[in-house]
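Sending over a structure as structure tokens; questions will come in a sec.
Complex shown without one protein chain; remaining protein chains in place.
Note that the chains take the letters A and B in the order they are written out, and that residue 1 is the start of every chain.
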Amino acid sequence: MTSILEIITSEYGVHLAILVSLYLILAQSLNLTFGLGQLFNLAHVASYAVGAYATALLSTDYGATFGVCVASSVTLSGVFALLLGVISLRLSTDYFAIGTLAFSSVISALLINWKSVTHGVLGVPGIPRPELFGIDFYDNSNFLVLIGIVALATQVLYYLLYTSPFGRSLRALAEFERAAAALGKNTCRTRNIAFCVSSASAGLAGSFFAYYLNYIDPSSFALGEMVFILTIVIVGSPGSFWGVIGATAFLVLLPEPLRFLDISSAYLGPMRQLLHALILFAVVWWKRDKLFPQRRTV
Amino acid sequence: MLEISDIFVSFQGTKVLNGISCTIATGETVGVIGPNGSGKTTFFNCISGFAPSDSGAISLRGERVDHLDPHLRAQRGLGRVFQNFGIFREMSLLENIQVALESRRERAPGLFPWSKRTRDIREQSMTFLKEVRLEKKANDKAGSLSGGQMRLLEIVRTLALGADLFLLDEPTAGVSPRMKEDIARSIKNLQTLGKTVLIIEHDITFIQKFCDRIIVLEEGQVVLDGTPEQVRSDVRLQEIYFGRDEQPTSA
Partner (left out) sequence: MLSILPQLVVNSLITGSIYALASAGLALTYGLLRVLNFAHGHIMMVGAYFFLLFYAQLELTFLSAVLCSALGMSVVGFITLRVFVLPFMKASALLPFITTMALGTILESIISMAFGVNVRSFPSSIGSESAEFYGVYITPLQNFIIASALVILGCMGFVIHQTSLGRKLRAIAENRAAAESLGISTTTITYGVCILGTLLGAYAGILVGYETNIQPTMGSSYTIKAFAAMVLGGLGNIWGTVAGAFMLGLIENLSIGLDFGGYSLPAGYKDAFAFIVILGVLLLRPHGLFGARARVA
């Protein structure tokens, strides 16, 4: 028992708690579009990347303060979603998936190649930890308090969203778009708002990710990360608020014991990936009939 | 020819067919009528294998077929004509017939377009098209046809399949009034060929011309079964379509 307690209070425990907080924001925001809205949004990680790079570049190359960085991350990711929405929201399911995938591919190609701005594959080093109200967040436990508050606030916001009239109309039009439209719901605006809120939250997570690691590079925003966040939402059951919270904690912590086994670091990454993919497949297999309500058209 | 006993079908907990039993004799033409939602199309889907039954038995010429996939039932002579047109619109009329002839089991289809067997099948397809007077459009896409022509093509295609039991799901739906006569003629042609025919139809006056028997379905059950005259005069038919007269008829 003592050893577990030691782990929780140790630097490593703090690190894990920060990771969980980060993924809580990412997964819950994907849950809004993918779970409630049934929009197979594969550009969520691109929104995350936009937020992370906004903070990283503004704070290093332009010396912007914490408030400015976070605000620009959130705004840029929101605007990014508007752009994405214009192109993809009127497409049918399959084209929508491909469209969002192409969009995120454009972003990752830009991150790698637009070297004069993004620093290319070398990434952005030396992102300073923020200082706020005279408190500095160089220390990880201080940073945990900050990101914990932000994560909690996001969860409350999403809880309110899910139970609000907006959440209900998003749910309704996911199941039966024309029936929702016939009830006077503006289907296009509802989806656009969901997209923007979700993307802006991912940008917020990106901003904190950049601050936490002090260093980001394009490899953190690859498609594998998208699959991971998708796995969280599916394991937690799409559209379920508490389910996604539980699944975040479970999936972020699950591969950690692998670290204590005698496995070379070359195998560690692929093994984590394999574990997540197998869990994803198993969950979809077991819940294949009830994961999504059958979409109806007339 | 076809023996159906105690068929139950349900979708997601809702019972659609509630124990249907009936026997269709070889060469008989039977009309299936009933209000919307009475399970007529599900009944056909169940016979042709698209809607799996929960329980019950279906036998074709004495052979149990209820465990077979749709294509295996088709190979045993069960032909289906769909309500919303089962033709292949992107293929030519000729190809529509060819594809049916080529899935018959007696002989393997030709390997190359220039094989003798393929040429034979093409000629045979032309004679089928001539029967419904569509031979001039043989190389047009089937999607260019009118509703009535599509239906004729589908009936003659099922004939090319070698079916001896025909399930026609509303053959006059989406067909112009003028073409109805052509459809009626091709159904009569099926009768002279000795085929067994089941027809779902809304228009009772249209089918009573050639039906030996009419079955009335309501809420997934057979409520009436008899000659067209018997069924037409039965008071229960009025009740099904126009509702029960709740006023006590005092005499």
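Points worth noting:
In the analysis below, a residue touches a chain if its C-beta (ideal position, glycine included) is under 8 Å from a C-beta of that chain, and two chains touch if they have at least 3 such contacts.
Remember, predicted model here, so these are calculated numbers, not experimental data.
Shown chains touched by the missing chain in the whole complex: A, B. The hidden chain makes contact, of the residues B:21, B:59, B:75 or B:189, with B:75.
When you scan A:37, A:51, A:99 or A:206 for touch with the missing chain, the hit is A:99. Of the candidate positions B:89, B:130 or B:185, contact with the unshown chain belongs to B:89. Counting over the whole complex, chain B has residues 48-50, 69-72, 74-75, 78-80, 82, 86-91, 95, 98-100, 102-105, 109-113, 118, 157-158, 161 touching the chain that is not drawn. Contact between chain A and the absent chain runs through residues 38, 40, 86-88, 90-95, 97-99, 101-103, 105-106, 109-110, 112-113, 222-224, 227, 230, 234, 266-267, 269-271, 273-274, 276-278, 280-281, 284-285, 288-289, 291-292, 294-295.
Everything that follows uses one rule, which is that only the chains that are shown with their structure count from here on.
Note on chain placement: the centre of chain A and the centre of chain B lie 53 Å apart, centres being C-alpha means.
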